[in-house]
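One protein chain is absent from this view; the other protein chains keep their places.
We just call them A and B in the order they show up, numbering each chain from 1.
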Amino acid sequence: MKSLFNYIKEVVYAFVSLAKGLLLTLRYFVTIRKVNITEEYPNNRTTTISVKERFYGEVVLPHDENNEHKCTACTLCQIACPNNSIQIISKQIETEDGKKKRVLDKWVYHLDSCTFCYQCIDACPQDAIEMKNSFELSVYDRTKLIYQLNRPGSKLKEKPTVKEQQS
Amino acid sequence: MENQPTTPSPTELRTEEFVVNIGPQHPATHGVLRIEATLDGETVKDILPHLGYIHRGIEKMTESMPYKQSIYLTSRMDYLSAHINNHACSLAIENALGIEVSARAKAIRIIMDELQRLTSHELWWGSCAMDIGAVTPFFLGFRDRERILEIFEANTGNRLTMNYIIPGGVMRDVLPSFVTDVKELLKKIKGYRHEYDQLITGNFIFQHRTQGVGYLSKEQAISLACSGPVARASGVSCDVRKHYPYDGYEKLDFNEVIDYGCDNWARYLVHMEEMNQSIHIIEQLLDNFPTGEYRTKIKGIIKLPEGEYYQRVETARGELGVYIVADGSNKPYRMKFRTPSFSNLGAVKPTTVGLKIADLMANMSTIDLVVPDIDR
Partner (left out) sequence: MISMIEFTDITAWIHSLLLSVMTPTWTYIVELALSGVTALVVLLVCVIIMVYMERKVAGFMQLRWGPNRVGPYGIFQVIADVIKLLLKESFSPNRADKVMFNIAPALALCVSLMALAPISWAPGLTMWDTNIGILFITAISSMGVIGILMAGWSSNNKYSLIGAMRSGAQIVSYELSAGLSIVTAVALAGTLSTNGIIQSQADGWWILKGQIPAIIAFLIYVIASTAECNRAPFDLAEAESELTAGYHTEYAGMQFGIFYLNEYINMAIVSIIASTLFLGGWMPFHLPFDYPVVHVFNHIMDFIPTWMWFFGKMFLIIFFMMWFRWTFPRLRIDQLLKLEWKYLLPISIVNLLFAAVIIVLHWHL
């Protein structure tokens, strides 16, 4: 008799426990408009999409309105990068007062091998580079992912503080 | 195996064992792990895991990289505990250099660690239910995990493989809204917890699939060097946060979750309770979140003094040990990781042999293997 009672108890317990789960999924089913968690990505790229400001999308070298950047071609970022994603190509130029100076020629960024580890930006003493939160970076050919970050004709922004320190 | 193949008598039905390769591409292995299973019908007779399909040589790579750079590689070992892996490496280096990090950095590190543990356990919960055949929990797990990942994204810039915890503190300061964000998040997560119980924990089928299945005795757990929830579900007290506290865990009030059930159900309960404990830990830190420096400045090129250094932390899967042999240069002479999944993988065979093939999947999921963590 006891075993029969246990048998019935088990069946009832099973039904109750399963019904609880069914109720949960039914609740989702009828209130999907409220509980939906997906984003309709390509449609919401200009509206509701949320990409955090700090999101590490790609390394950029910001230029100001005079087409000047802050990179002094010190190659510290190149050394800091674990994947050799950065190539700093510098050139010697002669300034007006006749001194020789190394300036940035090409800031080559290999986005295809970058792991977005932030170490280059951390290493840069001039805060010349930063991370942009762009994320639609894919292209059809990986050779197109090699960027030159400094714009043509751009030059180093003269920092008054740096000059004062030098003098 | 001691039973010799017996020649069957003509009246006897001749049966034969056969070998099934589960993986390297299989939905249940959650990665490229190959398990050679010897089956007798539905019953698993023997198991032989084959590793190395995702071996990337992280240990070897670190030998050719300065210390600072090698830390970011550790995020790729157990990608579900990326913060905690980084934490382990950073701690090892800090200990070697004798650096003390600020209180704020410690608090941020622990909050990130525990949030990471939450994400990992939530993902585990979903995939465990999926291995047992229910698909919906996977999405619920991801729903809650996503909220935490948003916090990571906002503060550390990355969602999966962050390089955030570095020697000397953390890479960047957290956002000013960090404390309120996390508090809101915890409220949300706590509100969702009853759904987990409603859908899976209380489910009759799930209970019968896990209770009494996958027995791993305390002795076996110890001799296989299991750690983390797997060992704690077998009654082994092994929480590194309790036994070898680091970065201020000793000041926090939390319980080491131990269950003596030794089966899948016990492992499930340990995971679930650990999530509660993580929430509890984070709440304590948020209540008086320290101000001050987030990072102690250290030299650009780290050179460890010659010697051997070992540091262990508790990841979401168990004990991660980092063993550094330094020769005085800026690169490690040898860096060895004692990863939890590798040792826990050993528990698959003793738990599974003699059970059905479906139990193999259930055991593998509650043992919570992350394949890149096995192979490194």
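Criterion: a residue touches a chain if its C-beta (ideal position, glycine included) is under 8 Å from a C-beta of that chain, and two chains touch if they have at least 3 such contacts.
Fair warning: this is a prediction, and the values are worked out from it, not measured in the lab.
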| item | value |
| --- | --- |
| In the full complex, displayed partners of the excluded chain | A, B |
| Listed residues B:62, B:102, B:119 or B:203, member touching the removed chain | B:203 |
| Option touching the unshown chain, where B:47, B:77 or B:140 are the choices | B:140 |
| Contact set of subunit B toward the excluded chain (per top definition) | 18, 20, 26-28, 39, 41-42, 129-136, 138-140, 143, 199-200, 203, 205-206, 208-209, 356-361 |
| Residues from subunit A at the interface with the omitted partner, ascending | 11, 18, 21-22, 24-26, 28-29, 32, 35-38, 40 |
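The rule is short, and it goes like this: only the chains that are shown with their structure count from here on.
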| item | value |
| --- | --- |
| Rounded Å distance between subunit A and subunit B, as computed from the means of their C-alpha atoms | 26 |
| Interfacial residue positions of subunit A with respect to subunit B in the complex | 13-14, 17-18, 20-21, 23-25, 37, 50, 52-56, 76, 80, 82, 115-119, 122-123, 131 |
| Touching residues (chain side subunit B, partner subunit A) in the complex | 65, 68-70, 72-73, 136, 139, 142-143, 146, 150, 153-158, 161, 163, 171-172, 175, 195, 198-200, 202-205, 207, 300 |
